[in-house]
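Omission of a single protein chain aside, the complex is shown with its protein chains in their original locations.
Then we have subunit A:
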């Protein structure tokens, strides 16, 4: 039941939509032209609200509501497009920019118009050098067509869009750290409140939206609320570009309406095409590395915000990682927490020290097979000391892999401890354990 008219991945309908002329031919920039000429910003905000568009960056917060948090009459305001896409398993933003860049630019421009701002920044993950170039070219084309710049289409509306490349830090995808980085400071989260909508970039009201979120806006304005809501579910309208990876036959980005069961994404020949070598599914991580793990028994969970939450995880960025029975849970937890340790900014104690300590224990246990008898309570203790106590969500995210692994697969930890213990005893109780550090 694939889409016939894609909302985001329209290159599947129009393969050369990445060309400016082609994008315009198929109705591109029309929504924006109409909006700036004929519609008030409030109209656009109202449409986005009614369409029920939810943030695709991970939290799923209703976009129109977020926009309405801006204090009245405080200017300038800023719109930031978050393209720091760094969550392990997430790779749809990159593809949107590569294949359908103009829709993103139009989305940024429309949203900027809607929130009455005249400067928008697209914050790119540092590694996306080619994508940044693509976007800059697309922006140039829009300027040349008079769609950006001063006095756009003779309406008196001004808008400039800038592309800014970060220096390669996961934390800069966190909205306040992104603003710090954009301001030229070290990329670390800010204290909230004040929230960005009140005091964000340069202390001014700021809206931050994900690439995929903003790419939805032109389609909502162009085709209307009813059309948009005909996709997805009541509470999660529209479609989602799922980034499917892991031990599936056909990993990749697939745009599906919200509410499609996990099983369909993984097994349908149109999408995942089933597991490689038909091995059984062991771990499903439905929303990027920060999401709690699911297992094969959750295959019927509908892929929408509510459905995945009800199953005890979160839809997050829609990065679905599927792992088969060849992986060991402690090892997966180790690899994921190694990522979080590497990306921890260091600002708060639980995240900085907790990830460091977790990785020390997990490395010893999962990589070296050397375990201490009380490693399981220690690991539980470490993540519990982190959970809920960190400055931002990075530290909280780092809790998920180890917590899931310990809850779902305790026997694998126990087995390592047992084996290690036996080796100890063979070596003699007082032998100095062999350690590689």
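Note that in this section contacts are C-beta pairs under 8 Å (C-beta built on N, C-alpha and C of every residue); 3 or more make two chains touch, one makes a residue touch a chain; residues count from 1.
Basically, contacts and distances are computed from a predicted model.
Taken from the listed names "Spore germination protein", "NADH-quinone oxidoreductase", "Glutaryl-CoA dehydrogenase" or "Aspartyl/glutamyl-tRNA(Asn/Gln) amidotransferase subunit B", the protein name that UniProt assigns to the chain not shown is "NADH-quinone oxidoreductase". Of the options A:263, A:276, A:352 or A:424, the residue whose C-beta touches the omitted chain is A:352.
From the set A:33, A:102, A:219 or A:341, the residue in touch with the chain omitted from the display is A:341, counting the whole complex.
Although one chain is not displayed, subunit A still touches it through residues 169, 171, 186-187, 191, 341-350, 352-357, 360, 374, 378, 381, 384-386, 388-391, 435, 437.
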